[in-house]
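This structure is in structure tokens; I'll ask about it shortly.
With one protein chain removed, the remaining protein chains of the complex are shown where they sit.
Moving on to chain A:
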């Protein structure tokens, strides 16, 4: 659950900067008490978050196989191989990066817009609103394993319900959703939208409810129509939430694994095998951990660059105003 925006508030800064502890000088705790409070979490944090980052970098500089005692240092060799079109890993890796890129580019727009529409619809006051909200959120709690199994069945090219009902309304009913591109891409995107729509919608909804009603009243008084109100009140009001949703959706899409593993299994010819899929396979099945680590850092760098770009776009838009 890495879904958070980090915005230390002004008071945090005040507190961490300067101000000496306990002005009266009579703290009710010993100097080590805070460390007792933090120690258990700190142990986990260091072992499974801080140390692995450095360890991962270290591994990526070696020819590292868990079953082979000799782990020769290869410097940037693993990285060079990834950028070498003539190597074994290079083309394989970039095919996977392309898969992650295609999926992200196709899915993110839908995952941003469709939940926003749902949230706008849910933002009115009507009976049963909470029920509908719960309905749209429900698939998310099921997890990708159940969702993957279910849609592998529904999208089956021969007996799937999706093709059946496409046939009923007079559309082609023999699309091979799980083995052909581009159909497989739309299948993966569609399933992901169905599965996670509620997550973003709920976050949007919370953001919408934080926009003061007076702003809408004022806009109405100024003669703004529904579209203008959306453009000039709703969207600016959603900015902080939007930034969070864009980033968390980007991250989730770049991490897409289960859908591809269960629904297409990378078919056709590894075209839908995503980068994280390849990393797991390379490192945890074939145990070529040096190479897999190098891949994960390249993927992470690409993702961080994209995130930075999003931040900048958002800031530029803000300055225009």
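The rule is simple: contacts are C-beta pairs under 8 Å (C-beta built on N, C-alpha and C of every residue); 3 or more make two chains touch, one makes a residue touch a chain; residues count from 1.
Rule of thumb we're sticking to: contacts and distances are computed from a predicted model.
Among the names given as "Formate dehydrogenase major subunit", "N-acetyl-D-glucosamine ABC transporter permease", "Electron transfer flavoprotein subunit alpha/FixB family protein" or "Cytochrome aa3 subunit 2", UniProt records the absent chain under the name "N-acetyl-D-glucosamine ABC transporter permease".
When the full complex is taken into account, the listed residue touching the unshown chain is A:203, out of A:97, A:111, A:189 or A:203. Per the touch definition above, the residue from A:70, A:85 or A:159 contacting the chain not shown is A:159. Within the whole complex, the absent chain has one touching residue among A:76, A:113, A:145 or A:235, and that is A:145. Here the missing chain is touched by one residue of A:51, A:171 or A:235, and it is A:51. Contact between chain A and the absent chain runs through residues 1-9, 11-12, 16-17, 21-22, 27-29, 31, 33-38, 40-42, 44-45, 47-53, 55-56, 59, 66, 121, 126, 128, 130, 132-139, 141-146, 148-154, 156, 158-159, 161, 164, 194, 199, 202-203, 205-207, 210, 240-241, 244-245, 248, 251, 254-255, 257-258, 261-262, 275-276, 279-280, 283-285, 289, 292-293, 296-297, 299-300, 303-304, 307.
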